[in-house]
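One protein chain is absent from this view; the other protein chains keep their places.
Presenting chain A:
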Amino acid sequence: YACSLLRQGMRQIIVTLDSPEIVALEKATPAPDKAAIAQASKRSVVEQLEEGTAQVSKFTSDAFALIIDGKSLVYALEPDVEKLFLALAVGCASVICCRSSPKQKALVTRLVKSGTKKTTLAIGDGANDVGMLQEADIGVGISGVEGMQAVMSSDVAIAQFRFLERLLLVHGHWCYRRISSMICYFFYKNLAFGFTIFFYEAYTTFSGQPAYNDWFMSLYNVFFTSLPVIALGVFDQDVSSKYCLKFPMLYQEGVQNRLFSWRRILGWMFNGVATATIIFFFTVKAMSPQGYDRDGKPADYPIIGATMYTAVVWVVNLQMALAITYFTLIQHVFIWGSIAIWYLFLLAYGALPPSISTTAYDVFVETLAPTPAYYAVTGFVVVSALVPYFAYSSVQTRFFPMYHTVIQWMRHQGKADDPEYCEAVRQSSIGHTTVGLTARSLARSNSL
């Protein structure tokens, strides 16, 4: 009851081998008949499990707790019984296996993992938890009184049990968000870049001539677009840790895979292709075949290539600035710095002798910087490529907000500190998901 695994109002299903007949069999003289005990015990366990299952299906709106001890677990984990045990356990809000051996802990974890195909997390602090920690998808070890064995065999180590809350709700949520954003964005920026090259191939009879100078392409993912992605994947936050803890339902975004669904992935990919289309066709239409500068010289391969690449670098970095809602000094330096690095690179590379810089020799200083058409084309292409996403984002933030957006709005309007409002938000955001939800929300409000 201390940790709210069991609460008032929960129905309990207790599976033990304490029934009189089994005790009598165990105490039989002259020697206990092992086979008979085993048979009777197994039958008893199966009966209790079946009875529990019937109860659960009868009282569908109640929360159940299953309590089973180590001796019964031996029989419950046998191959022909384990499915019944798992079905009952999954239908209960809490399952308490007491007096179980390390091997049983591991077996129960494996059963849940393979039976429900969901991600399992195990937490423990002693050497007897090692099997369980290794078996689960995520093993959390607590370092402390019982030594370091649990920590050494775990995926994540914390110092106290209560840190688990922060680990899941804050860091778990942030990590999920960061990784899914990073992967989607990575696809986006490479599609935006690669499709301009692909479209250009249609104009070169698919001979394989790239639209850009070789070193431009090699350094795209190294210098000009890598730092913002790193900032996204390491530092991004949608809401601060205070709100992550205040609104635990935010964690459901990860459980229900809202940020990495196929719809979102394909949406970002489509954004990349659309961006590349706009950049390529607008640049090409705007810059050829007429004269490019005041002296009437036309725009040739180095000029069109460098202009298109400039547009790509700007669009991809500004897209990052539009997509994130958390700007520290790091994000600013990385995003604007990446764009600056492109210009610096163009200057430095263009200054190298033509034997090294080939088509990029002096391209910025001589042909791009002094010509108004370069700035006109770049500015126009960059803004046009971003307008669709900006419009989409405005509509989505306003009319189809995700849970973290709702919290951001509340923070923006100053309602996040109003306890009644927060409570209303929390209650109304609880949907029909998994069993145990009422328990968690009660626990939350109790501790508040």
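As a working rule, contacts are C-beta pairs under 8 Å (C-beta built on N, C-alpha and C of every residue); 3 or more make two chains touch, one makes a residue touch a chain; residues count from 1.
We take it that contacts and distances are computed from a predicted model.
Colleague: Tell me the UniProt protein name of the chain this structure doesn't show, selecting from "Exosome complex component RRP41", "AP complex subunit beta", "WD repeat-containing protein 92" or "ALA-interacting subunit".
Modeller: Missing chain, per its UniProt entry: "ALA-interacting subunit".
Colleague: Looking at A:A40, A:L169, A:L259 or A:I304, which residue reaches the missing chain?
Modeller: Checking the options A:A40, A:L169, A:L259 or A:I304, the one contacting the hidden chain is A:I304.
Colleague: Tell me which of A:T120, A:S181 or A:T367 is the one touching the absent chain.
Modeller: Within the whole complex, the residue contacting the unshown chain is A:T367.
Colleague: If I consider the whole complex, including the chain that's not displayed, which of A:K27, A:K58, A:K117 or A:H412 touches that chain?
Modeller: A:H412
Colleague: Please identify, in ascending order, the residues of chain A that touch the omitted chain?
Modeller: Residues 159, 203-205, 207-209, 211, 235, 237, 240-241, 252, 256, 258, 282, 284-286, 288-305, 325-330, 353-355, 358, 361-362, 366-367, 371-373, 376-377, 380, 383-384, 387, 390-391, 393-394, 397-403, 405-413, 415, 425, 428-429, 431, 433 of chain A touch the chain that is not shown.
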